[in-house]
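Removed: one protein chain of the complex. Kept in place: all other protein chains.
Right after this comes chain A.
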Amino acid sequence: MPGGRVCAACGCSEIEVDAARGDAVCTGCGSVLEDNIIVSEVQFVENSGGGSSAVGQFVSLDGAGKTPTLGGGFHANLGKESRAQTLQNGKRQIHHLGNQLQLNQHCLDTAFNFFKMAVSKHLTRGRKMTHVIAACLYLVCRTEGTPHMLLDLSDLLQVNVYVLGKTFLLLARELCINAPAIDPCLYIPRFAHMLEFGDKNHEVSMTALRLLQRMKRDWMHTGRRPSGLCGAALLVAARMHDFRRTVKEVIRVVKVCESTLRKRLTEFEDTPTSQLTIDEFMKIDLEEECDPPSFTAGQKKLKIQQLEKALSKKLEDFEGEISSYQDEIEIELENSRPKAKGVFANFTKDDSIEDNTSSILGEEEAEDEELEAAANHLNKDFYNELHEKDRLKKSEDGEWKNGKEATVRPPALESLLGPLPTAASLGITESIKECISTKDREPGENTGDGELDLSGIDDSEIDRYILNETEAQIKAELWMKENADYLKEQKEKEARIAKEKELGIYKEHKPKKSAKKREPIQASTAGEAIEKMLEQKKISSKINYNVLRDLNSKGSNTPKKEDDSTDDSTNTKKLSRRKSIASRNIANPVNSVGKRLRPLISTQLAKKAATEEVTFQNAQAEAPDLEKPAAVLVESGPVAYNPDEEVEEEEIEEDDDHCMSALQLMGGN
């Protein structure tokens, strides 16, 4: 380094560097410029056996990280950078999962490589690590051709197979890896083994393979789960070799539904191959191929649809005739309305309904036959509701009945729909009206222009969409009834928030859902919080829960400070004498902060450490502040700012290590 350097004292540039001594000395004036130069030479030390070995440590290629701690790191991940941690974590999970699947080391390494690629392309972001790992493993299975299904992976992880599939597809696409298509033949040996055919295992497998190939040619296998096909093939093969395997057993092995299996069997039955005997099947291979079953099903559907169309056309013809009768009936009814019989007279009281019905009927009269038919289609439902069966009869009686039914229709609906007469009936009659009348306007509206202002849009129709006051009220009631649960929840929530606000503990909880993080422990007292935390974490069997509980019972509630301060001091004294770790944790952060700087305690505590030990009163004042930072650490605020502190300190020292670890754990919570 000091190649071009100049001596500071005399200005001469002749500087000698001695690597052995680690000095840089100026030859002119003799002043030492550098001392203890760090050199990069290899040094050797002598072994016990007499040989020499180089001095040094192995550093992993992956992590740049700091040098390992001299005391031995507690965690493997302590001090490494995030990327290395991720990779190591991933490696561990891959191995764990891969061993469960009985994958060999080569596959696991390949999977890890995929994972590394995924991480470098940031594909792990926003996705559960387990999903990405599973996708990498499955990718390996596919490329190697192992008989592992995505279903197996999802079974192991208890994750929805489609979710895994999505991740897998994304991974394959991003990494530009073409996973070869699944061949159901791959699964046969595996399933055959599970079905335990004993000596004939090989023969059954071969038969099943042949069956599968036949199925392929018959177009049964495209678009189907390979496992279903395997199941069907194996079942048939087993039967052919006189093994009685029930459908249930096969299903358990193959993991498809019973109906799927049956369906495959029926499809196979439909193929001509099924007609061959066993011997024939082994020898001959039919030339022709069949259509895929879904195709034939589609053809059937088309035929049925065509038939239906023809039928409906005929129906419409009939209905055209009926509608003309309907017109006549309604004209008559207009005249004969006041003669409506007593039973129905009640329903005709309401004027608004009357007006609507008359207007409806009036409109209907004006319409074409086609529209009438359409209206009848709609009205059919109402008629059915009213148990009207002879609507299609053309007899006079029938027509008269029809007529009556027409007037009765809106009021009767009223009764049917119970407590909501106006809104319901109006709503429905509106809809009929709208359907009928809009068909009339159809040609006009489609040629509307681009501007919003009313061109091509019928205002009156839109007006119909708007309910008036009474209707609005009724609808509001309806909605309230329906959504009662949700509204109740909201009210409770608000009440809770208001209460918390009063107590001054209200925190803004944002609706973040992180399933992995544990929910923040909410407790009114700190003692409660500790208990809950310990329940969750299950730190140590050495914690004396009885002591904890005592602490709770005697412990201070946060608002009361002065009274409890003395209690707490005695408590901690007692506890410290019992040497329970929990009390250490409680007492220590506050007590010993002054003496020892615990790095894991919140900064607020650390800041206050200096002043704590000085005065007792200060401590009391600070107690409320201390309470807030960490729910767990801080409880029993005004703890032991008392002359007993020094006594306790001695006892505390013994448990230093314990304290550290428990504290760490709590701090890391």
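A few points about this structure:
By our rule, a residue touches a chain if its C-beta (ideal position, glycine included) is under 8 Å from a C-beta of that chain, and two chains touch if they have at least 3 such contacts; residues count from 1.
Everything below uses one rule, namely that contacts and distances are computed from a predicted model.
Only one chain is not pictured, and the protein name UniProt records for it, out of "Centromere protein M", "Clathrin adaptor complexes medium subunit family protein", "TATA box-binding protein-like 1" or "Phospholipid-transporting ATPase", is "TATA box-binding protein-like 1". From the options A:9, A:39 or A:476, the residue with contact to the unseen chain in the full assembly is A:476. Considering the full assembly, A:173 is the residue among A:173, A:314, A:496 or A:542 that touches the omitted chain. Touching the missing chain, out of A:25, A:87, A:123 or A:150, is residue A:150. Panel shows chain A; residues 149-151, 161-162, 165, 168-169, 172-173, 176, 178, 181-182, 219, 222-227, 289, 291-292, 294-295, 298, 427, 430-431, 434-435, 438, 445-446, 448, 452, 454, 456-457, 459, 461-467, 471-472, 475-476, 479, 483, 486 of it touch the chain omitted from the view.
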